[in-house]
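For this depiction, one protein chain was excluded, whereas all remaining protein chains were kept in their positions.
First chain written, first letter: the chains are A and B, and each begins at residue 1.
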Amino acid sequence: IASSGGGSGGDGWWQKTSVGGYGEVHYNGGDTDEVDIHRFVLFINHEFNDKVRFFSELEVEHGVAGEGQNGEVEVEQAFVEIDVAEHHSVTAGLQLVPVGILNITHEPPTFYGVERNNVEVNIIPTTWWEAGIGAHGELGSGFAYSAFVHSGLRVPTTGANAFRIRNGRQKVSEAKAKDGAVTTQLTYSGIPGVQFGVTGQYQSDLTQGEGEKTSATLFEAHVDSSFAFGPGSIGFRALAARWDLDSNAAEAIGRDEQYGWYIEPSYRFPVWYGDLGFFARYSEWDNSAGGGADSEFSQTQIGANYWPVEDVVFKLDYQFDDAPAGGTEDDRLNVGVGFQF
Amino acid sequence: IASSGGGSGGDGWWQKTSVGGYGEVHYNGGDTDEVDIHRFVLFINHEFNDKVRFFSELEVEHGVAGEGQNGEVEVEQAFVEIDVAEHHSVTAGLQLVPVGILNITHEPPTFYGVERNNVEVNIIPTTWWEAGIGAHGELGSGFAYSAFVHSGLRVPTTGANAFRIRNGRQKVSEAKAKDGAVTTQLTYSGIPGVQFGVTGQYQSDLTQGEGEKTSATLFEAHVDSSFAFGPGSIGFRALAARWDLDSNAAEAIGRDEQYGWYIEPSYRFPVWYGDLGFFARYSEWDNSAGGGADSEFSQTQIGANYWPVEDVVFKLDYQFDDAPAGGTEDDRLNVGVGFQF
Partner (left out) sequence: IASSGGGSGGDGWWQKTSVGGYGEVHYNGGDTDEVDIHRFVLFINHEFNDKVRFFSELEVEHGVAGEGQNGEVEVEQAFVEIDVAEHHSVTAGLQLVPVGILNITHEPPTFYGVERNNVEVNIIPTTWWEAGIGAHGELGSGFAYSAFVHSGLRVPTTGANAFRIRNGRQKVSEAKAKDGAVTTQLTYSGIPGVQFGVTGQYQSDLTQGEGEKTSATLFEAHVDSSFAFGPGSIGFRALAARWDLDSNAAEAIGRDEQYGWYIEPSYRFPVWYGDLGFFARYSEWDNSAGGGADSEFSQTQIGANYWPVEDVVFKLDYQFDDAPAGGTEDDRLNVGVGFQF
């Protein structure tokens, strides 16, 4: 029977298969004025043997999914990893695109701010997963690489979201496969407490043959660092990402250039029970940077994280929005609780 | 990698994280004449340390969720609990509202009747969860308390369901947060085999500012008891709940008063393999009790539960409906199988 082929075997399933998860509940003030279980996620992983492993991530967004509901259920990772040499592996299946900081590591206790930063939402469309084949490994001296040949984006070609990167995600759900993409990432962590990363991506046609052929190149670079200072540690994150789209259709509406960047200094220190941290973040992003009009958004945030234990976090921040003419500003307080296990 | 941050760590994840669940498959006769997997639920819990814990409940209703389908996937609990003193804890996140019997304990083997009683569906909108901050503890001598400041209801203000409590649930899915609510519960279990509970709730505007300001007060009381008698034990449950809504709009359609109550005597005893139990239940409820017309529903049920083991139950009952003029009566047989683990 299929159902008994799974976990009901002999002793020890739990030593091969593991269950974890993370999630976050948010309050957003201002004009938004909402409370939401933004996401709740399960990890289900398995070790077939010491060379072959499986990873998966199953997510419920906004708490309720179904006809007429706000939320969705999504399989965001489901891939097999096979070690092919010491420090080198290949992967196959549904995987996170190796770009930026949050797309790979997005459990709430690992970052500041109730909501994810806008650059890694609007320019790098986090959470961004594709199906394909990857190669990953270490090159020595602190260098590591990922190369990923994968399914591509499929942007709308008309309407307000035409050629907008985030709207091009197909989520590997009966995704058009006419044009794939290739992504390579190089990271360097040779200096203790610091990680540098650079990523490049190329896709030959973002429209999947449904509009004017539009090739696209993404370039991204980031640093994520932490240094002991006084009773705690200073943190610093910075990231910049830029898309170049090559077609008359994209250029005509200024979507041939889309970019963003942010810097985020922080300080974290132990308190009576757990840790407390403060941060500030300044970000800019523009999905129509190729046009003549002012279309750049920016945001300044200040806030705090409190970790009673390492894997639970309470968050509070205030955001100051600066939108171009016609854009929406919603200066507001955000409060959240997050966890991972 | 995010996916490996979860369960795939070293030995022992299973000693911190646990998986359980419950579910029920129903046949409803009469005019309904349906068979349905009413719900299937997973519990995923985690202990961060001996003071900090996480609880969650992930549910699939009606078996299939998606565009054009009957069912839904719902996150019904996802909260962190932190012990702040011996016998006292605080909670944060998505939690069950502490009211009544079934809203807190609704695993099928714990109650009689294939379907949940109508009072704890139409007056107390079970399963009812909200996001917020709670305080819970024991006061000694058998007294315990819960206090919960949380997101509020948002009832429709027009149509057939205007001001109907059950239709006000936002399920913490991008829920309007203009008006919150506060709930306090006191329970007494100082007499062996008996639990008394009383709950009060107040919300300043059930419409979330979208209609005439309508404050609401809920008052609920119940008893759940079991006494050894002969070879088995006599059970007795009773519950009453009442809402008062204060606005002209609610009063105009009789929805300013909504109440219900039920009594449920039962007898459970061991048989050759497992336990058998019989019950009767009489319930009344009225969601338009403030109006002049007869709008009260009542139902009489008799039936049996058979537990082959403590956590599996087979159920059978017959319901006799008594509806006001224009209401639907569906006298029918119900059959079910339920389980928890």
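As a convention for this text, a contact is a pair of C-beta atoms (placed from the backbone, for glycine too) under 8 Å apart; a residue touches a chain by one contact, two chains touch by 3 or more.
Quick caveat: nothing in here was measured; it's all calculated off a predicted structure.
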Given A:Glu74, A:Glu120 or A:Asp205, the residue that touches the chain left out of view is A:Glu74
Given B:Val64, B:Val182 or B:Leu316, the correct residue touching the omitted chain is B:Val64
Taking the entire complex into account, which one of A:Ile44, A:Ile124 or A:Leu206 touches the absent chain? A:Ile44
Over the whole complex, note the residues of chain A touching the chain we left out. 1-9, 11, 13-14, 16-17, 19, 44, 46, 48-49, 52, 54, 56, 58, 65-75, 78, 80, 82, 92-94, 131, 151, 171-178
Chain B, residues in touch with the chain not shown (by the definition above): 14-15, 18-23, 25, 27, 33-37, 40, 42-45, 47, 53, 55-57, 60, 62-67, 69-71, 73, 77, 96, 104-107, 308-312, 314, 337, 339-341
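To be clear about the criterion, only the chains that are shown with their structure count from here on.
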How big is the rotation, 0 to 180°, that puts the C-alpha atoms of chain A on those of chain B, in steps of 5? 120
For the pair chain A and chain B, the C-alpha centroid-to-centroid distance in angstrom is 36
